[in-house]
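These notes concern the structure reproduced below.
With one protein chain withheld, the remaining protein chains of the complex are depicted in position.
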Amino acid sequence: MNEQIRLDFQRPERLDFDEAILCARKSDPQLTVIMDRVLAHGARCLMTRLEPDVFARMAPTYRERLDYDPVSRTAYLNWTPPAELELPRIAVVSAGSSDMPQAAEVTRTLTYLGAATKQFIDVGVAGLWRLLESVDELRTFPVIVAVAGMDGALPSVLGGLVPGVIICLPTSTGYGVSNGGETALHAALASCAPGLAVVNIDNGYGAACAAFRALNMIRRAAAAPNG
Amino acid sequence: MNEQIRLDFQRPERLDFDEAILCARKSDPQLTVIMDRVLAHGARCLMTRLEPDVFARMAPTYRERLDYDPVSRTAYLNWTPPAELELPRIAVVSAGSSDMPQAAEVTRTLTYLGAATKQFIDVGVAGLWRLLESVDELRTFPVIVAVAGMDGALPSVLGGLVPGVIICLPTSTGYGVSNGGETALHAALASCAPGLAVVNIDNGYGAACAAFRALNMIRRAAAAPNG
Amino acid sequence: MNEQIRLDFQRPERLDFDEAILCARKSDPQLTVIMDRVLAHGARCLMTRLEPDVFARMAPTYRERLDYDPVSRTAYLNWTPPAELELPRIAVVSAGSSDMPQAAEVTRTLTYLGAATKQFIDVGVAGLWRLLESVDELRTFPVIVAVAGMDGALPSVLGGLVPGVIICLPTSTGYGVSNGGETALHAALASCAPGLAVVNIDNGYGAACAAFRALNMIRRAAAAPNG
Amino acid sequence: MNEQIRLDFQRPERLDFDEAILCARKSDPQLTVIMDRVLAHGARCLMTRLEPDVFARMAPTYRERLDYDPVSRTAYLNWTPPAELELPRIAVVSAGSSDMPQAAEVTRTLTYLGAATKQFIDVGVAGLWRLLESVDELRTFPVIVAVAGMDGALPSVLGGLVPGVIICLPTSTGYGVSNGGETALHAALASCAPGLAVVNIDNGYGAACAAFRALNMIRRAAAAPNG
Amino acid sequence: MNEQIRLDFQRPERLDFDEAILCARKSDPQLTVIMDRVLAHGARCLMTRLEPDVFARMAPTYRERLDYDPVSRTAYLNWTPPAELELPRIAVVSAGSSDMPQAAEVTRTLTYLGAATKQFIDVGVAGLWRLLESVDELRTFPVIVAVAGMDGALPSVLGGLVPGVIICLPTSTGYGVSNGGETALHAALASCAPGLAVVNIDNGYGAACAAFRALNMIRRAAAAPNG
Amino acid sequence: MNEQIRLDFQRPERLDFDEAILCARKSDPQLTVIMDRVLAHGARCLMTRLEPDVFARMAPTYRERLDYDPVSRTAYLNWTPPAELELPRIAVVSAGSSDMPQAAEVTRTLTYLGAATKQFIDVGVAGLWRLLESVDELRTFPVIVAVAGMDGALPSVLGGLVPGVIICLPTSTGYGVSNGGETALHAALASCAPGLAVVNIDNGYGAACAAFRALNMIRRAAAAPNG
Amino acid sequence: MNEQIRLDFQRPERLDFDEAILCARKSDPQLTVIMDRVLAHGARCLMTRLEPDVFARMAPTYRERLDYDPVSRTAYLNWTPPAELELPRIAVVSAGSSDMPQAAEVTRTLTYLGAATKQFIDVGVAGLWRLLESVDELRTFPVIVAVAGMDGALPSVLGGLVPGVIICLPTSTGYGVSNGGETALHAALASCAPGLAVVNIDNGYGAACAAFRALNMIRRAAAAPNG
Partner (left out) sequence: MNEQIRLDFQRPERLDFDEAILCARKSDPQLTVIMDRVLAHGARCLMTRLEPDVFARMAPTYRERLDYDPVSRTAYLNWTPPAELELPRIAVVSAGSSDMPQAAEVTRTLTYLGAATKQFIDVGVAGLWRLLESVDELRTFPVIVAVAGMDGALPSVLGGLVPGVIICLPTSTGYGVSNGGETALHAALASCAPGLAVVNIDNGYGAACAAFRALNMIRRAAAAPNG
């Protein structure tokens, strides 16, 4: 049935960013068909949830066209990031080093979309001083992605301290009642800090897109201040 | 213990918007203490989840200082909205007329924060043409709040059609498996449309704050395009 | 205890279709006993959830009597589909290529029951135009099976556009809140589009049977219009 | 905001049946606006979940235009059922007398859509003989709606005995683990009887629409057997 | 810490049956310590949830003292069942062949406790006639264990037909909403058939003990009719 | 539709006990129809979940035929208990005085079925000595109903101390995580004490029937020791 | 059955504190029996969850023996607090004024047990500075009760800042995903701050007892430093 797969090459015209390929639950032949179609189109593509063993099984002809990162499990097909990026306008803040894969998925996706990021790591609330040291700098970012698992208290604290757009990315880090990320998700949604916006558990790609939507509108406003 | 209540009058300096009073689960004497303190400060205040019967029990001296709206269950203390507002930059889109209280809470909160809105009502996906007729106009808004209960399919459809920031507000409308709003919440979080950001069920105040954070950053960019 | 297994060879008389064998959680010896019994009866049989490794472990004498399809994980025992089928009266619509295994189980089951299908793939609502292009054709089918995971918004949109019987098949595609398919299931059940009927998550066999029940009654009516 | 309510008068052209008004969670003024609009259109309308106290509060000018039934909590606006209906083609089967409100909502909705029904009551599986006595008759119906709360075992037994389309309507009857109807819902979905299709808990309107979709296609086939 | 394990050799005096060893989650050394202690005591012992690979790893000196059955995953340590048992007084009824492991655990445990059983297999309600054929015989058993997964409708039907003690054993057979056995558990608990008693999902050992408690009291009454 | 209600007067022949009427969710007219039918039959009947206000609304002609108990919310229609009962063979043990309504429903139902009970109250495990004082007496009962809410630890302790049949009745007493009785239900099901059998939360009627089934089989054995 | 209620007057000998009466779900006559028994014993007693309307219905002879507080819904029977208490060793910290009832239940219970408290109110993390201003003082308390609803982030922040025993009391404040307090409960349990101990939602009495157990051991150590 693979010949029936239809890609959405018109998405950039509608949304200002292009479709990514979620590799999870796709078979090897399905991925091959998709990559062939992208290459035939002369297009580029972001692939997410590409597990190292799936990448390793690909034919060399594909692997050499892919810029693969095993931490974030993302690949750029037919594209490499430029050496120079603009000054970062999006901060990616994470509570612990266990949240690195999700934080890296955010950063890699934003790089692909053309938005530079700065990472703030290990600023969880159990060691509050590490977060407080960074508050003044964080207040200068118009968009922040807050990555947190377990009890998910980081977004609540951030939300009372900085004025920018805050996208909360709960992660599935943890065990017992926090297993699967539901506690972090619910804590971000129930936060008494006003104006937090939340994406699905472990959805680094979605958090990056939400952050990009905001940055995109900010850029438009800067380009056409009276628009 | 009411004398111990401490309000956060410094919030605007940190966040660019002031604290609202969530009236649910507060006793009548607690509300009186809070209103007295705001008035003594010469400040204004937004009150949310203020039920009609609680409002009706208040002394006239308070009621005449309040601009109360029973649909959204909100009140402005010591403030009335100006006759003229700027052109609306935030669209509030709702799937059905059962979602009106939440949509109204979004609008009333944004009015209080100084942001004009335009409402799009009854554009649920079961009557898709009503939504499609509005798409071109919706694409001109930098920020959209999508209000939806039951199956919550509206945000997914919107997310594939418009480029702006989309804040999803799931509502508790419904019964059976959609009772309490969890299905609408989960559908928004699990959407395959990229870049949707979600707030808690029925949290119209929070959706408005999230939308305002984005608008605020957009305004800053327009005011200082090179900042 | 295997000698105690009792098959239901009278089901076709009651229901107009025969019993299938759910292979999941059955041991290799149990499957052998069942296949022997079917063959001894001179009967045919549909096997579902037959994993590739279980199939690979079977003795050649069984494998050559089986028409096996690894995508849908189904096998026809002692039967092969005819080259020619009637014009398709059942449409199988799916939101994404990750839902292919379930869509294929629907199609293979209906083929076994003697009902031709037409597939519509990658018509998820995040790329709405792909769906809208097919609406006129979909309106000509008396029965539609809508396969969707993640946010499950496809059935809601379809339900407002086409008059036929709609059987919703939620799939376990997804992660975070959509993990396991519960969100897609609940969204289909809670849909504001009227008259959707739903089967269990990943139950392609059940969706096909429900579609066949409707088609069967339609055929009877066409055969005996005054009956 | 009520002037913004938009009704979907074109639905019959798309779906062959018209929009119903779900009265739950609508305010009295909202209902008045809707009824005015329907009457101004010279149209008729089905109203569901119309509680007796809401009906009692309506002005006489509305009440006399309404055919109201307190058991099913439905009303026909600007329409009364004809004295004569065709022979019933849809059976409504319910397990206990506690399920009567939902069964009545199915029947009243189907009457409105122009489909006659026959009721089979108190045929729950704990008194199996009452069900078995009716099996031969039930096998003559092309469409059956099975209403069941608590353990929801009725649909499973029916599904093994009759060949017609079976729409399962789980109800919220019960307490403890069956409180809210989730057990009845899950039992219908998980049934080992093949081809059951299920609607949301207590969704009598939806069950009726699903049954009508099937009947409608059957009628079309009878009218145009070669179509 | 293994030297600290304390067995409960006095249980038979209190309960009329002895402690079984739940092997799941015990390490190989823990199992060895326990078996040594039983053997040193000259006692016998029932081991449950003993996976085939754990059994295979044991030293021959243990394996030859064990009567192991891989279907039920049980072993008798230092005991073999007698050739002759009394007439069976306990019926073990199961809905499908996927429930065989649990049914076998019931039977093996009751054999160990000295109670003979008769098995009734594949009598699920989707093929109701197979169950009805056995009803007269089932009515002669004072105690019945009803094993059922998926929708768990078997106990409800049985409960309306037979007067004996009914112990319901829900199983984790199934997928989607029935995954893990919760639907079968809830259906048994919520049954409208009166007087069903239920044990934990997949707890064949517990179902056997509950059945044995009843049989034991019946035997005592027969032995001392005026006691 | 009330004329369609069908009672199951043949149940005693099948099960040795008659149908009870669950009054919850039945309308006043439905209850009247049922009582009329029972009285016309010259039969008696047990009514459960009959709330005091429903009883108070009944016509005097019904109330004087009813033996009503507001604690258990049960009534005997057309029957009064005899002055003398046999020696109690069933113990009803409850953890706290908050569980009295459920314990009373058990006792009243068993009285109706002709089985005498003895109550043991306030023997929860937090005051373990009160339970230990009663253990020797409890060991003489062939059947015990253990009523417990909150953490539901009572059945686990009992199950290790007494040999009789133990029917666990979890109650909805409690708040927070024990709200609704799920914790007590799960604790009884997951107990490491062997052979506990459990009924639905607050299902005093069902616990009584399960206890009666066991007592009935014991009586039969005593009456026909060689049967 | 009320004469069967048995109080546990020996609890102080075992636990160093006496039994409290949970008034929820007890009938008025049950409460009267209990109070009579306490008074006949010359004892005192703490009553919790005593709703204002239940208190108002009591006979004056009881009300004048009760020291009742409607905020915490507690009463002291036959006891009034002394004018002077020791210096407070237990801090009661709460996130918002909506949590006052639970905080008051903690304080009133500890007063009854003879332990003085100091309250810290409105120190939620969304206004972090109010909490940070109190940290130095909080570090001097050996025991802290942290009361928090909604997202429950307060305990996580506290746990990284102070060395004392921290008892977390989640509250049912909130709506949507935080409705019922589960999010606050799970966040406290999943906290990455080490050594937090948690009690049931809204269980102010239990939090006070846990705090008292710690204080009691601390006092014993101070009284017998070498014990």
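For reference, chains read A, B, C, D, E, F and G in written order, and residue numbers begin at 1 within each chain.
Going forward, a contact is a pair of C-beta atoms (placed from the backbone, for glycine too) under 8 Å apart; a residue touches a chain by one contact, two chains touch by 3 or more.
Keep in mind the model is a prediction, meaning the values are calculated, not measured.
**Q** Using the document's definition of touch, tell me which of G:L7, G:L154 or G:L189 contacts the absent chain.
**A** Touches the omitted chain: G:L189.
**Q** Just one of G:A91, G:A126, G:V143 or G:V157 touches the chain that is missing; which is it?
**A** Touching the chain that is not displayed is residue G:V143.
**Q** In the whole complex, not just what's shown, which of F:P70, F:P88 or F:G160 touches the removed chain?
**A** That would be F:G160, which touches the missing chain.
**Q** In the complete complex, the non-displayed chain touches which residues of subunit A?
**A** Missing-chain contacts on subunit A: residues 71, 97-98, 100, 103-104, 119, 121-122, 126-127, 129-130, 173, 175-179.
**Q** Which residue numbers on subunit E touch the omitted chain?
**A** Counting over the whole complex, subunit E touches the hidden chain at residues 1-2, 4-6, 8, 10-11, 22, 24-27, 30, 172, 180-182, 185, 200-203.
**Q** Hey, which subunit F residues sit against the chain that's not shown?
**A** 95-96, 124-128, 150-153, 156-157, 159-161, 174, 176-178, 182-194
Operating definition for what follows: only the chains that are shown with their structure count from here on.
**Q** Counting only Cα atoms for the centres, state how far subunit A is from subunit G in Å.
**A** Subunit A and subunit G have C-alpha centres separated by 44 Å.
**Q** Where the CA atoms of subunit C average out and where those of subunit E average out, how many Å apart are those spots?
**A** It comes to 36 Å between the two C-alpha centres.
**Q** Where the CA atoms of subunit A average out and where those of subunit F average out, how many Å apart are those spots?
**A** Centres of subunit A and subunit F (C-alpha means) sit 57 Å apart.
**Q** Can you list the subunit D residues in contact with two or more other chains?
**A** Residues 11, 126-127, 160-161, 176-178, 182, 185, 189-190, 194, 200-201, 203.
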